[in-house]
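All protein chains but one are shown in place.
We call the chains A and B, going by the order they appear; numbering starts again at 1 in every chain.
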Amino acid sequence: MVLENQDNRNLWEKIGDYFSANSIWMKWYCTGCGAIELPPTMTSRFDMERLGMGPMATPRQADVMLITGYLSTKTLRRVIYSYEQMQDPKYIVAFGSCTINGGVYYDSYATINQLDKYIPVDLYIAGCMPRPEAVMNAFADLISMIKKGQANGWRHYQENYEWYKKNQLDSLEEVIIHDEFHE
Amino acid sequence: MTFITVLITLLALSVVTYLVSLINNKLGAYFTIVTSLVTLLLLFLLKNSIGQLASISLFTFKLTTVGWYFSMVMVVVYFTSAFLNPFWMKKMIYPAAYNLFYLVSLIGTIGMFFARDFITLFIFWETVVWTSTFIIQMGKSRKSSYVYYVVSAIGSMVTLFAMMLVYQVSGTLEISVAFNALTGQPVLALIVFFTFLLAGLSKIGIFPFHVWLPMAHGSAPHTFSPVLSGGLVKMGAFIAYISVSAFAAYEAFSSSFTIMGIPAPIYIIMVLGAISIVVGTVMAIRQDDAKKLLAYSSVANGGYILIGILLFDQLAFAGGMLHLVSHAIASATAFITIAIVAHRTGTTKMSKLGGMIHKMPITYTVYLIAIISMAGIPPMGGFVSKWLILQGLADHGLLFIAAAAFFGSIGSFMYVFRPLSAVFLGQLAPKHENVKEASIMMQIPMYLLTIATLLIGVFPKIILKVIAGIQAEAGIQEIVMVGNTIVVANGVLDTFRVFVVFGYGFLIALVIFILRRKSRRVTLMDTYTSAEFVHTPELLHYSSNFYAPFERLTKKPYPVLNLYEKVSIKIKEIGHMAESLFSSPKPAVTIFWIIIVFAIFFLGGVL
Partner (left out) sequence: MTVMNFVYGFIILLAAFIFQTTITGFNRKVTARIQKRYGPRWYQQFLDIFKALRKSSITHGWIFDFGVIMALGGIMATVIFIPVAGFEAFPNMDNVYIISYLLAIGMLGMAMSAAGSGNPWASIGVSRALTNMLAYDIPLMIVIFTLIFAFDTASVSEIAAMQQGMGILGWNAIRMPLGGIVAFIALFGMLGKKPFDSFIAPAEIASGPMVEYGGKHLGFMFILHELMTFIEVSLILNLFFGGGSSILVYAIKYAILYTLVNIISQVMPRYKIDQAVKFFYRVPLVFAIIQGLVVIFLGWGVSVWF
C-alpha cells in the first residue's frame, strides 16, 4: 500500500508532529518470537530511550504498537481490539517476514499472512527476526516519517474502515455469541 | 416564649403526628418533617433567652449556650433525615409508632441538653434510649437492638450510680453545684468521674463500648441511621462536656499524676478515644456493608470529638465541638445517600452495587462532598475541625494520641473512598440499568446538608462564634478569629482563601482541559482488559476485598467481641442455672430453694 506523500499540514499539526516524532511510547504486542529482540534494543547496548522511545503499559497510553511476528487469527482479533483502543495519532510497526507474507507459517490454517489487510501498517521491518540494529534503524525511519507527516496509517484506517472491517470479517468470521469463551 | 411552652408544643405536636399516622401513615410522616422544622425554628428563637431558668413539676431546666448548640445540631439532623420518612412508611411494621418515637426521641434529646438537675438529665436520657431501641427494632435484626439496649443500659445505670453518689455527698441534684462537693476528695472524685462518664462513652461508641454502633447503625431502619450516627451518638459528647466543665475534672485531679499537663484519669479516657480512632478506622476499612462502614467511621470520629472536648482548652476543645457539627452533618449526609441507594436498589452491600453515578449523579455529588468533609480535606467542614484538633494536640505535645489521630485521618481516606468507588463508580451491573435518581423530596435534605458542609468549611466563623460563647460560658480561653482567619498560638487558617485558591487552580485546569480537543465518549466496558473480551460488567467491577493487602495485615481475631461473647455466654449459663433451680417441675424443689434464699437473706441481715 502506498501512503500519500503530500504535505498539507498546517503549522500546529507540524508542531504536533514534531512532539509525536520525538516522544514515541510503545505498546508491544509480543505474541510472536520477535519480542526477544526488544530488550536489547531498550537496554544499554542500543538504548532506544535516546530517541525518546519507551514502553507503556496500555494501548490507551501508547503511540505505536509493535507486532512482533506471526499472528494467529485468535490473536488478530485482540490486536484489532487493542489498536482501536489506541489514541490518534497512532502507528503500527510490524516485525519480521511473518507479518509481511506469512513467513514460515505461510500455509498455516491458523495464522494470517498479510497484516496490512487487517490493520494499517506504517512500517515493516524485514528479517527473520530483525536484529536490534534493524529495529533501531526502523525506529529512526518511523521518526522521520512522522516528522514529514507520512505516517498516516491511522487516518487511512478511518477513511477505509469498511474495507478493513470486511477483510477482518472474512478472515475471522463474525462472533455470534458474545461472551468470554467465544471471542 | 419560655422553654416549657416549646416543650409542651412539641409534645402536643408529636401526639398529633401519632394520631394522624394512625389514619394515614404517609401524612404522619410528613408531619414529622413539619414538627421537626417547627422545633428548629422554636429553638432558633430560644437563642435570645439563653440563661433562662424553667421548671415543670419535677423537671428543671436551664437554657445554656452549650445546650442550645447541641440541640441545634440534633434538630438539624432530625429535620433533614425526616425527609426520608415518607418513603419508608410502607416498610415499617408499626409506622405510627415509628413517627411517634421519632419525635419523642427528639424531645428527649432537647430536654436532656437543657437539663438543670440529674433527674431531668437521666429521665430524658432514658427516653431517648428507650424510643431509639424500639425504632432500631423495626429494622433488619432484633439482636442489634438488644445489644444497643444492653450497652446503653449498662452505661446509664452506672451513670445513675454516679449521680446518686454525688447526691449523697452534696445533698443537691443541680448539676452545676453538686460536683463542687467533691473537691478535696480525690478518690471519690475519681470514682464519680469514671462512672459518670460511662454513659457518655457507651453512647459515643468509645472503645470498648463501640460494639453496638455497627450493629445498631447497620440494621436500624435506613431513615433512622442518619439520626443515630449524626445525632444520638453526640449525646455522649454532652456527657463528656459535663464531666470537664461542671465536674471541673482538671481542677479535681490537679494534684494527681499528670502526663504532658493532662491529669492521668482524663488522659486514660483520651487514650480510649485514641484506641477507638484506630479500631474504628481499621474496622471501617474492612467492612463490606456501606452502613456498617459508616458506623465504624462514627466510632473513629467519636474518638476525635471526645479527645477534643476532654482537652478543654482554647484550641482542641473548639476543634472537638466543631467536629461534632461537621461530622454530624457529613455522617448524616452519607447515611442519607446510602439510604437512597438502598431504597432504589434494595441493598447496602458494596460488592453488589456499582456504577450508580451514571444513574444518580446528584446523590453521588452529595456523597462526595460529605466524604471530603468526613476525611478532613479542605475546603469542607471536617478539615477545619480536624485542623483545630491536630493543632491543639501539637500544642500539648500529646504524641501517641496525635499518632492515632493521624492514623484515623489518613485511614479515613481509605474507608470513605471505598463506598465512593464500589457503590458509585466502576461498572454498572445490568440489573441496575433502570435505577432512578433520588426524587425531589429526597434531594431537599441532601442540598441542605451539602450547603451546610460547604458553609462550615468556607466560613467556619458561623459556628466558631457560638463555640467561643460556649468557651466563655465554661470559663476557658476563647477561640480567636480575625476576619475569616482562625488565629491560634501555633498557626493560622483562612479557609476562605483556601477555597478561593482551590477555585483558582480548578479554573486553570478547566481552561487547559477545555482548550484541548474534545474527548470521545466510550462505554464503560470499552476498557483496557489486556485485549481480552469481557462481556460481564460484574466481572470488571472491583469491589469486594477492596483493601486486600491491608485486610491481610489486620486479620487478627477481634478480641473485644470474643470477650463480650464469652461474658454473655457465662451470664446466660448462670441465668439457666437459676432458672433450672427455681422453675423445676417439682414444686417442692422450688420451695426448698426459695426458703434457702430467704434464710440466707435473713441470716445476712442478722450477721
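Just so we're on the same page, a contact is a pair of C-beta atoms (placed from the backbone, for glycine too) under 8 Å apart; a residue touches a chain by one contact, two chains touch by 3 or more.
Just so it is clear, the model here is predicted, and its values are computed rather than measured.
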Sole contact to the chain not displayed, among B:475, B:549 or B:585: B:549
Which of A:22, A:101 or A:144 sits in contact with the chain that's absent? A:22
Of the candidates B:252, B:375, B:449 or B:474, the residue in contact with the absent chain is B:375
One chain isn't shown here. Among B:355, B:381, B:445 or B:460, which residue touches it? B:355
If I consider the whole complex, including the chain that's not displayed, which of B:157, B:509, B:567 or B:591 touches that chain? B:509
On chain B, what residues meet the omitted chain? 260, 355, 357-358, 361, 364, 368, 372, 375-378, 383, 386-387, 390-391, 393-395, 397, 399-400, 402-403, 406-407, 410-411, 413-414, 417, 420-421, 425-427, 485, 489-494, 497-498, 500-510, 512-513, 516-517, 519-522, 524-530, 537, 540-543, 546-550, 552-553
Missing-partner contacts on chain A, residue numbers: 16, 19-20, 22-23, 25, 43-44, 47, 49-50, 52, 55-58, 60-61, 63, 86-89
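To be clear about the criterion, only the chains that are shown with their structure count from here on.
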Can you check how far apart chain A and chain B are, centre to centre, with Cα atoms defining each centre and the answer in Å? 59
For a test of understanding, state which residues of chain A touch chain B in their complex under the given definition. 58-60, 77-79, 81-82, 85, 178-180, 183
Per the contact definition, I'd like the list of chain B residues that touch chain A in the complex. 526, 528, 531-536
